[in-house]
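Of the protein chains in this complex, all but one are displayed in their positions.
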Amino acid sequence: MPILTLLIALPILGSLLLLALPNRDGSKDQTMRLGALVISLVTFVASLALWAGFDPSAAAPAFQFVERHSWIPTFGIEYYLGLDGISLMLVMLTTFLTPIALLSSWEGIHTRVKEFSIFMLLLEAAMIGVFLSLDLFLFYVFWDVVLIPMYFLIGIWGYDQRLYASIKFLLYTMAGSVLMLVAIIGTAWLHQQATGQYSFDLLKLYELRVPDHLQYWFFLAFALAFAIKVPLFPFHTWLPDAHVQAPTPGSVILAGVMLKMGAYGLLRFAFPMFPEAALAFAPWLATLAVIAIVYGALVAMVQPDMKKLVAYSSVSHMGFVVLGIAAMNVQGLQGASYQMLAHGVSTGGLFAVVGMLSDRRHTRLISDFGGLKAVMPRLTAVFLILTLASVGLPGMNGFIGEFLILLGAFRWEPRFVVVAGLGVILSAVYMLWMFQRVYTGPVTHTENRHLNDLSVREWAVVGPLCALCILMGVAPNLFLAPMEPAVTRIVQRMESREPMRVEAGWRSWFTGAPAPVAARVSAVEGQ
Amino acid sequence: MTFDLLLFYLFAAITVGGSLLVVAQRNPIYSVVSIVAAFCGLSGLYVLLEAPFVAVVQIIIYAGAILVLFLFTVMLLNATREDGAEWDRSHPYYRPGPTRVGGVLAVVLLGQLAWAISRMTGLSAGVGEAAPAASSVRLLGRVLFTDYMFAFEVTSILIIAGMVGAVVLAGKKGN
Amino acid sequence: MVPISYYLILSGLLFAIGTAGVFLRRNVITLLLSVEVMLNAVNLSFVAFGRQFGTVDGQIITFFVMTVAAAEAAVGLAIVIALFRHRESLSPEAFTNLKW
Amino acid sequence: MLALIPLFPLLGFLVNASVGRRLSKAVSGGVACVAMLAAFAVSVTQVMGLAAMPDTTREISYTVFTWIKSGDFVLDLTFRLDPLSALMILVITGIGSLIHIYSTAYMHDETDGEFARFFSYLNLFVFFMLLLVLGSNFLVMFVGWEGVGLCSYLLIGFYYVKKSAGDAAKKAFIVNRVGDYLFVLGALLAFVTFGSFDFQLIAAKATAMPPEVAFGTLSLITLLLFGGATGKSAQIPLYTWLPDAMEGPTPVSALIHAATMVTAGVYMIGRNAVLFEHAPITLGVIAAVGAATALFAGTIGLVQNDIKRVLAYSTVSQLGYMFLAMGVGAFGAGVFHLYTHAFFKACLFLGSGAVIHALHGEQDIRHMGGLKKSLPITYWTFLVASLAIAGVPLLAGFFSKDEILFETFDHGHQLLWVLGVVTSLLTATYMFRLVFLTFHGERRMAPAVAGHELDPHVSPAHGHGGGHLHDAPPAMALALVVLAIGSVSAGWLGWPHALMGGHNNLGEWLKPSFSATSTALAECNVPVALPGAPAGMTLAECAPGDAVPAVASSAQTTAEIALPASAQATESHAEPAGVGHAGAAAEDKTSLERLLMGVSSLIAVFGIGLAAFLWLKNPQIPASMAASFPGLHRLLLNKYYVDEIYDAAIVHPIQAASTQGLWKVADARIIDGAVNLTGYLVAGVSAVLRLFQTGSVRSYAASTFMGVVLILGYYLWR
Partner (left out) sequence: MFNSAFDAVVPMVCVSLAGLFALLAEAFRAKGERMPIGGLAVIGLVGAGVASVLLWDRNASSFGVVTADNFALFVNLVLVVVGLFTVLFSSQTLERDGLPVGEYYALMLFAIVGMMLMAQATDLLLIFLALETMSIAVYVLTGLRRDQPNAIEAAFKYFLLGAFASSFFLYGIAFIYGVTGTTHLEQAGAAIAAQSMSSNPMLLLAVGLLVVGFAFKIAAVPFHMWSPDAYEGAPAVVTGFMSTGVKAAALAAFARVFLSALAPLVADWTPVLWAIAAATMVVGTVVGVSQTSLKRMLAYSSIAHGGYLLVAIIAANDVGKASMLFYLAAYAVTNLGAFGVIALLGTREHANDDLRDYAGLAHSHPALALLMTVLLLSLGGFPPTAGFIAKWYTFSAAVSAGYYGLAIIGMLSSVVSVYFYLRIVVMMYMSDRDARPVPPPISGLAMAGLVVSVLAVLYLGVLPAQMIAWAEQSISTIF
């Protein structure tokens, strides 16, 4: 049975179901919430089955559970799904975080619960689709579809600045991705030039040797789209706004999954499709990454708003991910993939907890809190665990990813590690500083004296996250092993290539892109 | 200076003069009258081009029918002089800009047309030298109702549309 | 014999005058008249060309153009009347309600 | 079996952390102590098992599971017990148990929840500490390394309501992080250089290399690692967190900030002895830093008035001693001092804790005095420990400190030796200043001062009356006594040869840990050679002057370790030059050592006397001195203003730059400004362009006409 399609279809069908239910007066809100939750849980179970059925051995086919049906035959566009270890893990992350996000919205979202649940489910479906598609066209479709529900989530249920934040998020991301679309079309057309028929099939395009002057621009287009999504310095400024303005579940998904789409795109598309250009640009990417690490940390350190602080910390952490990808060796890539998961869990959790606080106090300013440890010890403990996870304490999930990235990067180019390491120090600075200001010391505000501690529902939200934080730190191989074959494949693909000469690309800017007859399929070239 | 060249210049002068007057007059009535003159000159030119039927039609239909329609309208609206002073001066969007720009552009256009036409080879041949005249009404009729049959039919739709439109727009209120 | 190019240049001249009229005059009716001048200028070219080729096509086309001109005139004048009903003016500058 | 040692504390932690708040103090405290004692018992059995082995292959190692596997990088969570770590686990679990027991009484005033929280942290700390010392590779060690940092963070900040506690905790963690950063870099560099994180393999590979005369990879690695050590072990420049760490409960100070955690750096260097041996430059740095720290901290300790702070600075200074030892290549001596120091310093802290406990939180020695009568147990144990640390002959401190000084001198670092001697004088002085001010003289404590408001852990259910004092309750007394005994006898393990021909059993025992094991050597097929060999080689190779101390150091180390046991073995294997040197050293060593012993004993006694003279006999002198040198006094009192300098030089600039520079300007104005600018630009252009739509039909026609002319113009004039 087509389990991948099922994964995508379940939330969509669920949302249609909810759409059918009438809820004009909001009397059915609880039903809506429950319905959405149940649907997302079912999806999660389905994805667990996926994991169970996945064959992590290196001998196994690169992509499993493959489904392909012709979609737009004239352009060789297919409905082509399949997953390898990396996408498996990211899908798991998605299906795992969505129910949690829904739960975290339980009290925060009062208005238009129906629409909210529908958008959340659509969002889940689209994100799963992004991680599963092996056809560039299909991928782009999902990539763009993701924007819409998130736009509504921020725009309708966000805080006061929501309109600005939502439109900024949408336009910024889109501006990047349309250029990528041009590049996608161009690549497909080169394939047509080389072999006589269009193809958006990723695996076919891997074999395509794109001429340098085009590869240069195509890679930049892809990289830009993904760098904005990651977000990589200096394309990060949409993130704080979006995060701060988004409702808690929105932030959880945004930080937890959506940022990963960018990094995933880098290692699945941008690098393997344009290896020469990628290798040529890797140092630049890495430079931006380390800047992002330190810069994000420093800016996070001085934020007065908890959500903003965590948002900038995401910039810093995702910088690590990009650094790992740029290193392009097994440790680097695997660390990057792992860091994605780790960051998704811990930062998602942090946003959830911050959301709980702002649900109680309707403020996110650090200065409005203080001494909460005395009032809500359990929440404090949970927050501490998540904090330690995100500062990369050994034995927590954050450490594994960061360490592997540093190791991989060190093997590639130690200088980057020397700078990136500072991020490790600074992360401790800003996280612990926030922790101290919010939780320790005497209770400074009388309003905070009688906040109630975690409710059962909130335990259900943060419990799994904390558990996972520790599990991922203690037994990382559980998650590393499935990813390894995929990662090695990518690395092998890159190893055989030589970095291109960058000037070629620059010149093509002035001379205009000549007719790219140089495009050829390496397989063909072999014979 | 042959005779027909003289005639050409005569009719050309009438035509150009008439149309210049059309443009130059402030009073619509004078404009209409002068365009009639211009069309008469035009029909003269048609005669020189050995297209007598067109010349006749030009006088009867154009000058006779269409321009009378204009005249009626002018009378009906009783807008004898170019009015709208109260509009023009006080109007915030009254600018000499379009006028000047348009005038200049018209001159430029003229230059372009003249230049292009003058650079055309093979047009220096005089009327009647290149090919024998084909101007008999019979011939016209036959061609019109064979080759241009469908176009002719289409004009019927065109006319109906025009009529209906005119009625709808200009008819009495509240139909 | 008068060269065809004379006629063509003459028609060009007429056409230019017509276009100029659209800008120089600030009376809707004169604007319509200017358009008529332009159409007739084109007619002249058609006839001249037709004469050049020694076929009747050019002349026949002029008939169609006249028809079109007639229809346009009818509708145009109807619109002018309707305009005049709204504002007691025929100045195009009077009708700038729709803008930006 | 080996895994059980850390397992017990972990279980204790889990129990207390999960259900602790529902348990009574007796139960949760009991759980913690039992866990510790169990761990201790297992450790003892394990160490005995180890001792039973032949000293060439003395190691037990046990792999729990493969922790991280990524491509060619495979990392096992492996524990390895060798003589060095054996010593460490005994100290940790042993002294740890005592401190746990002590704490059950000390923390008794806390509520059940807090009580359980305290013990869960304590157990967790022990767990991580054991991980640190048992780990067979850098990464496992790093887990412990950061873990103990975390626990120290949690425990320093235990009284979380006090802001100062929170600050101190944060400071400790962050300063440690700085060290950890260097540590990780060093470890990564080591991995890239040697292709492994495993200590043994690295040692084996390093053995094959010649010592680095000029600065090179090894020097860099070791320097980075030493940077990590300075963080963890509070050496210059990263020592500032330790005095502040005294905000934590006193048992914590005893366990973490005296006995175990802070010595991790020393342990780490000892663990990588081979690596450091091959980086003489680094050794030089370490020695210098150690000596400097020792002296520096000692001077500060001289004038501090907070009983715990005095001890804290003395700890820093003692750690300086250890690093001095490591720096001169006397790894055995360093570890020896680590071990003895654990006893008497723990004893001192616990003693001070008893005092504080008795005085309901009073920590200022100016408000103490004359407690001798009322707190006899505390007094005597404290006195013994003080004598030990002061280096009075035949007590623990004497042997270890003396060995260090001797080695220093003997390795040609006369200057450092002088520093060391001065330090020991200072040590004796300020320790006894403490003793005298606290226990002797008349009571300077106003009843009001004894009031509860000074109590850091105020609790209604706290059953002491205001004025009358009573000595340590049994649990505390037990710990004090045991540790006092330790302070006396611990040193005898390392009874030097020089002093009536003892056998430096400890040095003997530790020796294998400071060289690559034959198995490891075989594994990375390095020709098996005794540790003497490389030293000899270098002697043969490098004559140049600047490397001489280094050469000497390594040669001497080997010789010193070799001598008592198997000199002939060394002679037979080592090259003539080495033998000659070793042999020559053997002659005058004993006499020299005796001489130095005498000196340092005298120094100690003199220091004590000085203290007695100043603070016991005529206490007005110090006051007048302080008055006559106000600048100096203030300087010392304010710890040379180092914290202030750090704040002004590092913390504030960074904060200001991030706020005003990065966030408000770079991010909001420039980067985000550019983004928004694009938006405004489009809107602006739009607003301008729409103005062309004037509504005048003639202007529209003009635009059309313009288009026509342009197109025709393009065609005609192109």
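What to note about this one:
The first chain written gets the first letter, and so on, giving A, B, C and D; residue counts start at 1 in each chain.
As a convention for this text, a contact is a pair of C-beta atoms (placed from the backbone, for glycine too) under 8 Å apart; a residue touches a chain by one contact, two chains touch by 3 or more.
Treat the numbers as computed from the prediction; the structure is a model and nothing was measured.
Shown chains touched by the undisplayed chain in the intact complex: A, B, C, D. Shown as candidates are A:I3, A:A175, A:L203 or A:V375; the residue that touches the absent chain is A:A175. One of A:R33, A:R162 or A:H343 touches the chain omitted from the figure, and that residue is A:R162.
Among the residues A:L6, A:V141, A:L422 or A:L451, only A:V141 touches the chain that is left out of the figure. Taking the complete complex into account, residues 8, 15, 18-19, 22, 28, 31-32, 35, 38-39, 41-42, 45-46, 49, 52-53, 55, 57-58, 61, 64-65, 68, 71-72, 75-76, 79-80, 82-83, 85-87, 92, 95, 97-100 of subunit C touch the chain not shown. Remark: the residues of subunit B touching the chain excluded from display are 112-113, 115-117, 119-120, 147-151, 154-155, 157-158, 160-162, 164-165, 167-169, 173, 175.
By the touch rule set out above, subunit D reaches the unshown chain at residues 682-683, 685-687, 689-690, 692-693, 695, 697, 699-701, 703-704, 706-708, 711-712, 714-716.
Criterion: only the chains that are shown with their structure count from here on.
The set of chains in contact with subunit B as well as subunit C comprises D.
Centrality by C-alpha centroid: the chain sitting nearest the overall protein C-alpha mean is A.
Note on chain placement: the centre of subunit A and the centre of subunit D lie 40 Å apart, centres being C-alpha means. With each centre defined as the average position of its C-alpha atoms, the distance from subunit A to subunit B rounds to 69 Å.
The centroid of the Cα atoms in subunit B and the matching centroid in subunit D are 104 Å apart.
Shared interface positions of subunit A, defined as residues touching 2 or more other chains, are absent.
Within subunit C, the positions touching two or more other chains are listed as 19, 22-23, 26, 93, 96, 99. By the touch criterion stated above, subunit D contacts subunit B in their complex at residues 694-696, 698-699, 701-702, 705-706, 708-709, 712-713, 716.
By the touch criterion stated above, subunit D contacts subunit A in their complex at residues 66-73, 113, 139, 142-143, 146-147, 150, 153, 157, 160-163, 165-167, 169-170, 173-174, 177-178, 180-181, 184-185, 188-189, 191-192, 654-655, 657-659, 662-663, 666-667, 671-672, 675, 679. Interface residues of subunit D, counted against subunit C in their complex, comprise 690-691, 693-698, 701-702, 705.
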